[in-house]
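Part of the complex only, each chain left as placed.
Here the chain labels run A and B in written order, and each chain numbers its own residues starting at 1.
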Amino acid sequence: MPETLIKVDLKQSPYENEKIHNRWHPDIPMATWVKPGDEFILETYDWTGGYIQNNDSADDVRDVDLSTVHFLSGPVGVKGAEPGDLLVVELLDVGAKDDSLWGFNGFFSKKNGGGFLTEHFPQAQKSIWDFHGLFTTSRHVPNVKFAGLIHPGLIGCLPDPKMLAMWNEREVDFIATQPDRVPPLANPPFAKTSHPGSAKGELAAKIGAEGARTVPPREHGGNCDIKDLSRGSKIYFPVYVDGAGLSVGDLHFSQGDGEITFCGAIEMAGWVHMKVELIKGGMAKYGVKNPIFKPSPITPQYNDYLIFEGISVDEYGKQHYLDVHVAYRQACLNAIEYLTKFGYSKAQAYAILGTAPVQGHISGVVDIPNACATLWLPTQIFDFDIRPTASGPIQAVKQGIEMPLSPDL
Amino acid sequence: MPETLIKVDLKQSPYENEKIHNRWHPDIPMATWVKPGDEFILETYDWTGGYIQNNDSADDVRDVDLSTVHFLSGPVGVKGAEPGDLLVVELLDVGAKDDSLWGFNGFFSKKNGGGFLTEHFPQAQKSIWDFHGLFTTSRHVPNVKFAGLIHPGLIGCLPDPKMLAMWNEREVDFIATQPDRVPPLANPPFAKTSHPGSAKGELAAKIGAEGARTVPPREHGGNCDIKDLSRGSKIYFPVYVDGAGLSVGDLHFSQGDGEITFCGAIEMAGWVHMKVELIKGGMAKYGVKNPIFKPSPITPQYNDYLIFEGISVDEYGKQHYLDVHVAYRQACLNAIEYLTKFGYSKAQAYAILGTAPVQGHISGVVDIPNACATLWLPTQIFDFDIRPTASGPIQAVKQGIEMPLSPDL
């Protein structure tokens, strides 16, 4: 078994683990070092560091302090890595921790970050998903079972000071355009809940003051939430600092394209088994700005889909210009409406779109003024036939099962 | 052989063919009638009605009058279809016309509609693609060959007067928000180049004055440019008028998600072999607003991809809020930059993204402020290895081949 270089104890606060951090900053000390060619394992907390529990209340989803996330394992220093290189990371395997074979999905309250459909689901809700080997089911969402497309939602290398400065300037300026918005347009550095890894004293304070929050994906990758970055895939990351500083966390047992429920996919604690190599000078050789990757040869093979279309006219009839975000929202709303005809609650339908291996395609982006997006719902994950027939939908979904909801206080 | 209910003669102007129309309007006379259960064939012009030629000049792409498009075959009346039904359309097969085994892809001049990357490719360019049975190659884009994912870019049923009024109001109001924009935000009715099918006199004038332009996808489907609506798929269309009035056109031999080059996919004249059925009252039974569909069991099976990420910070460094359109543009620009390292011109790379069976996924839309989109480039369509290696890219692409470019006059 390759060595586990970072271990996590789910009973311990992530703040007590010096090999965990929750900000991006070039000065976060390397938690461990490896050489090109090495295979190793990193354990990870779930993105909230254990705040969300396996129970039937959504209070934790309502109350979670989002300034604490994401708890990442790393940074891993790679000997010989220099700015301008590409760090090649093979995700040889990814799994849940044996003592934590479950995950959660939830919708944040609109007041606490909301989500893609927050206007339609303004209050905190949660579903718990149990893992059965390669598969998952939920006691809160009946009649659906699917194989996990296991992946890290968040992975990337440390920024250098120049890139960090650019991020902070870009996002702080952006927040300033609508400073009172709820939820905010972006999240600025926030020292109070910063976890700077093993940094102490002044260095820790500096990281707290300057460290970029981990929420958005950025040039280095980071919180991309790309479901296809799954175990078995191979990723080429830009390197900005000596040693690269690779960190990973926010593992998902499964997710639909878009991670539309925001909290999030099926979120879990777990481990990542990986191998690293270098392409020296690879950023210039291949013209790489953002990470690129090759998908895994082993992913769930659902190929019978029901596909929903959406255009960039919003649910209130307003015209938007080639706006794929709006178009995808319409496709999602259309799919939710459809699923309710078989007996699902809207919340359950939304949870399915957030967790199952749903594809979201950018189908048309030039036919002014309407973008067209499609949502691909795999039919084989349901234990009944969801396809349209002349006789109409059957009421197959078990009734009396609800997703926990916790209204704002 | 099922009957060919609509024939087109590529040497004849589409305006002379009464079973062709280029506007959406409830009063366009049915070109032909069928019964549920019928199989039949419709021939179609290419979307420009033959304006773009198989030659080595992009003058036609530069000069085409976009108020004339799209030339559609239909409407086909379906006996018994009533508002509120779902019209089930099986695309049993789709192909090019035997006397026209080629297609075109182009970029419009920025002054004439532009495209997804019009800031980067502001002038008219064209590539011609020859069909070799199931495959296509281009004399203007070397070292690439792929199987066609043949589909109609545009298909849908006639709107009723209420829906037509809503479309026109919505879009005309939208244009009014930036009336002088080039290209415009949307296209209003335009009588001069209207083709109302077999309508004559006052009826033709009415259709010309009120008929919705065919460019955008709308609630009825229409110009969705969804590559996966390919031959073998089964579509469920909302019905708004008695007889449904199904029209189809804008056939594509292949297209990447987004149809980013706008002019367009690999555009061709051809034929569609289809079968229709009805689900009575299906719109309410299944809560359907936009069309839904099941994909084909026969599509090109490329499964080895190189995937490019993009986030919603634009190419000038500007921050956008969860804007998938911007994110996908960055992924496309990243892929173009990458392909140039192997010897392609930027225009050739752009043409590949517009024509090959490229996937565009909405990967993350909740991680404020950045959306994340991915572009999936199939590696097996190239006759050399495009994957990153430690030794760097080889110069495999044949040099001295260029895509025709026609500067604005």
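Simple rule for what comes next: a contact is a pair of C-beta atoms (placed from the backbone, for glycine too) under 8 Å apart; a residue touches a chain by one contact, two chains touch by 3 or more.
Since this is a predicted model, take the numbers as computed values, not measurements.
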{"item": "Full complex stoichiometry in copies [only 2 chains shown in place]", "value": "4"}
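Just so it is clear, only the chains that are shown with their structure count from here on.
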{"item": "Fitting chain A to chain B on CA atoms, where both chains share a sequence, rotation angle to nearest 5 degrees", "value": "180"}
{"item": "Distance from the mean Cα position of chain B to that of chain A, given in whole angstrom", "value": "32"}
{"item": "Of all residues in chain B, those that touch chain A in their complex", "value": "86, 88, 113, 115-116, 166, 170-171, 173-174, 183-187, 215-219, 221, 223-228, 236, 257-262, 264, 277-280, 282, 285-295, 303-311, 313, 317, 319, 321-325, 328, 330-331, 334, 337-338, 340-341, 359-374, 376, 387-390, 392-393"}
